[in-house]
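Removed: one protein chain of the complex. Kept in place: all other protein chains.
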Amino acid sequence: MVIVMDTDATSTEIQAIVELVEAAGGEAFVSRGVSRIVIGLVGDIDHFAMMNLRGMPGVRDVVRISAKYKLVSREHHPDRSVVRVGGVSIGPQTVTLIAGPCAVETPDQTLAAARMAQAAGATLLRGGAFKPRTSPYAFQGLGERGLQILAEVRQETGLPIVTEVVGAHDVAMVADYADMLQVGTRNMQNFTLLQAVGEAGKPVLLKRGMNATIEEWLMAAEYIAQRGNLDIVLCERGIRTFEPATRNTLDISAVPVAQRLSHLPVIVDPSHSGGRRDLVLPLSRAAVVAGADGIIVDVHPQPDIALCDGPQALVDDDLRELARTMEDLAGFMGRHLATQQDLVAA
Amino acid sequence: MVIVMDTDATSTEIQAIVELVEAAGGEAFVSRGVSRIVIGLVGDIDHFAMMNLRGMPGVRDVVRISAKYKLVSREHHPDRSVVRVGGVSIGPQTVTLIAGPCAVETPDQTLAAARMAQAAGATLLRGGAFKPRTSPYAFQGLGERGLQILAEVRQETGLPIVTEVVGAHDVAMVADYADMLQVGTRNMQNFTLLQAVGEAGKPVLLKRGMNATIEEWLMAAEYIAQRGNLDIVLCERGIRTFEPATRNTLDISAVPVAQRLSHLPVIVDPSHSGGRRDLVLPLSRAAVVAGADGIIVDVHPQPDIALCDGPQALVDDDLRELARTMEDLAGFMGRHLATQQDLVAA
Amino acid sequence: MVIVMDTDATSTEIQAIVELVEAAGGEAFVSRGVSRIVIGLVGDIDHFAMMNLRGMPGVRDVVRISAKYKLVSREHHPDRSVVRVGGVSIGPQTVTLIAGPCAVETPDQTLAAARMAQAAGATLLRGGAFKPRTSPYAFQGLGERGLQILAEVRQETGLPIVTEVVGAHDVAMVADYADMLQVGTRNMQNFTLLQAVGEAGKPVLLKRGMNATIEEWLMAAEYIAQRGNLDIVLCERGIRTFEPATRNTLDISAVPVAQRLSHLPVIVDPSHSGGRRDLVLPLSRAAVVAGADGIIVDVHPQPDIALCDGPQALVDDDLRELARTMEDLAGFMGRHLATQQDLVAA
Partner (left out) sequence: MVIVMDTDATSTEIQAIVELVEAAGGEAFVSRGVSRIVIGLVGDIDHFAMMNLRGMPGVRDVVRISAKYKLVSREHHPDRSVVRVGGVSIGPQTVTLIAGPCAVETPDQTLAAARMAQAAGATLLRGGAFKPRTSPYAFQGLGERGLQILAEVRQETGLPIVTEVVGAHDVAMVADYADMLQVGTRNMQNFTLLQAVGEAGKPVLLKRGMNATIEEWLMAAEYIAQRGNLDIVLCERGIRTFEPATRNTLDISAVPVAQRLSHLPVIVDPSHSGGRRDLVLPLSRAAVVAGADGIIVDVHPQPDIALCDGPQALVDDDLRELARTMEDLAGFMGRHLATQQDLVAA
């Protein structure tokens, strides 16, 4: 059950609902999105239905959930949402370029990658401190030391940070450093983690499971939304098919399909989809005109010695060409490339 | 084994090679492409290798095949090819719009669809007279009567015809009417059919098998090329994955990947990939900026009563918007939309 | 539309129906199965429906088809069928072992493989004379010379022959030599070929497309049945998935699922499913207890020098162990291994 509050509902009105529900043995999760406040209720729905919640001050609507997902669905929220990350917008008016190293390795490498990203036109810095790797013997990331490096680089450059969190118990710590929490493809159905990031008070980048249907992806987003966090950006990153020429198969149709089903922004990761540097540019172009709200790419100052996914990382010229192309195609789509000016103005 | 002839080799020089090979118990298939003539040899390779073919007049090179495909590979033919269909170009300078009804139903429906296609900017007419259908109880097409309708419509409109052939024994008959022979997704590995269209003297549109790897697709093209026909256009039309939101999953990466591996033009079918009218426009945009050399779409004057694939067919306004968008994006890619002027000039 | 005739309907009664339908501009295909005779009608169904076909002598039932497949469905034919190939049964009482070389290479190799197969307990000989190969540069089989070799080996051993046909125009020629026509996985939706084997008067082994759903497989069988041939054996041979450890993934569930949906026998090809010799025995055991009506395996006297699929071919001891195990498990399933005695008695 979901309670939709007036956008000008007061804290006192919200608190009154929460207390009433908890007194009835339930749990209430408050979600303050850009355009509305919702309270998700978990517990004895039949009992809640008999309480006169609809008559409480500040309540606009009370909705019993029957669909598989609702808070993230477009059916109940026709306008597409804007998610703001450290002042940078991701939404229907802009195309946002997120760039950075797959893995944070050293302060120098991270700063060099960030400067390269910023110079080209990226407005958000991605970088992994915790790397979920298929083999336990692969490089797993620097952990909290990596987060500190990212924070130092943000200090230097002003770029907000997007970084992955791999376990529920790390969420609070990662959220202390990050501007946006990333949930990776292997964790898309780690429901404990989804709930934890739902309560962390930071925007979330939710990558599609490499084997997940679009509906399952939206249900995973609903897990986050249900805990009071509607600042979710969906990221298509390729699905597993029989085709071996690319690491995964970018499901370009997923962009318009997900945008029709959900009001959440949808971005594309062309680096991990293809796993090949030569495909990043054509796939990025395709993503922007398919309607993607942004692109997230790997960059590395020296791809040949990268500890993680070097073969797909862009370097200087490639990245500048990518940014220029995105700017042109954003214009074609009636949008603009999110810029540093947006960041300052926000 | 393949013999590459000088581009100015004479018929007599070519015939001399053929006779020599046949005298040795082998078969020789002459291929006159846009930029070269090759003779493919089938039979006892070791024996051919001992004949002094390289010393024969007009021979530029003799190549033993070790790769899985060679005539269609870009490695041995760095310039991307142009295929001409009834005077219309498909190749790296243009983006060609092919449109028409999935199935030819009546003269009126076909003419209406063709006029709609032509008015919007399409320069080739697609239309199925032979429909390979999964169920034997589904509409299988009008057969030769359908081809006659297509020929009448070509007479009226001047649009060259692309139409499918489903069996080797029909190739000669279909080739009598068609300007380009289409091999459908279910027949991509019908090797008998591939060889027959390879000998038919008409350009071929080879759809990717819905479950075929890119390498298998190129090997299928090689079957056609080996019989002397290099006027092949590859068509990506979606692959089978676990995702149910779309009929198939458009493998957009296949466009740049296939163009890197092969010199043949690559076009995209956004209608059959998604199976949904609302996806045709975003997928077409994506295809053009991913580098596709053309788009083939279903149109129907009255989609609601179509005998085949109505839910994905475009009508007037949609098609005009598609053509306008393609023209703009073609310009962005340094190309132009193939026009009727190209047709007249050719 | 399908007309089901009494099992004792006379040729004259059948011919009367056929003439009536043809006089009405339709086509009629007579199918004499083991347990019934059906006449499939193609043409103007509404017109046929108004003719009083049900009142004609020898007619038991007239059925309008609405399902995607009907002649092969179990719904209208609850008893599972038995298909006889040169006197050998494939059906619910037996488990039939079909063995032989993937490709016929020489008379000696074929005879050696056949003797090995027969000594172990196989009662049908498989062997490919026409090999549909993904690459045009791979060994394509000996063609008609291969069929002659198979016929000579049948003469020597008494084993009926199962062999593949790859094009509609070859069907008559292959049917002159073969006891059972095989349609391979790449041709499962070659509808022209399906129709041709439907009219050839020989039992058909229909391999599942490596990417086909079970429903599509049954619709392919319906194409054959509709042309008057119900002597069809379905063969599961592995489907294409993301798992690289095996060539394809044997879909063991397909055996009981297909047997519930269709009355046709279902056998399993463990050699091509796994592509590994070490998996043939465990997969064969699994197939028999999942209810398969037979097993078809590759054998080769010298796998190391096989021109085709050597890595999966069995040799003497392996094959004998396989046959012994199948015999035991057939007994466990209340069946028996089809033997030479069955062959003689039939």
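We call the chains A, B and C, going by the order they appear; numbering starts again at 1 in every chain.
We adopt the following convention: a contact is a pair of C-beta atoms (placed from the backbone, for glycine too) under 8 Å apart; a residue touches a chain by one contact, two chains touch by 3 or more.
This one's a predicted model, so the numbers in the text were calculated from it and none came from an experiment.
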item: Residue, one of C:119, C:172, C:289 or C:305, that touches the chain absent here; value: C:289
item: Of C:27, C:176, C:243 or C:316, the residue in touch with the unshown chain; value: C:243
item: Contact set of subunit C toward the excluded chain (per top definition); value: 211, 213-215, 239, 241-246, 249-257, 260, 273-274, 278-279, 282-283, 285-291, 328-329, 332
item: Touching residues on subunit B - with respect to the absent chain; value: 240-242
item: Interface with the unshown chain - residue positions in subunit A; value: 65, 68-69, 132-137, 166-170, 186-187, 189-193, 209-211, 216, 219, 222-223, 226, 240
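The rule we apply is simple: only the chains that are shown with their structure count from here on.
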item: Same-residue or different-residue interface between subunit A and subunit B, half as cut-off; value: same
item: Chains linked by the largest number of contacting C-beta pairs; value: A-B
item: Closest chain to global C-alpha mean, per-chain Cα centroids; value: B
item: Length of the line joining the C-alpha centres of subunit A and subunit C, rounded to whole Å; value: 52
item: Subunit B and subunit C, separation of their C-alpha mean positions in angstrom; value: 33
item: Gap in Å, rounded to a whole number, between the CA centres of subunit B and subunit A; value: 41
item: Residues of subunit C whose C-beta touches two or more other chains; value: 240
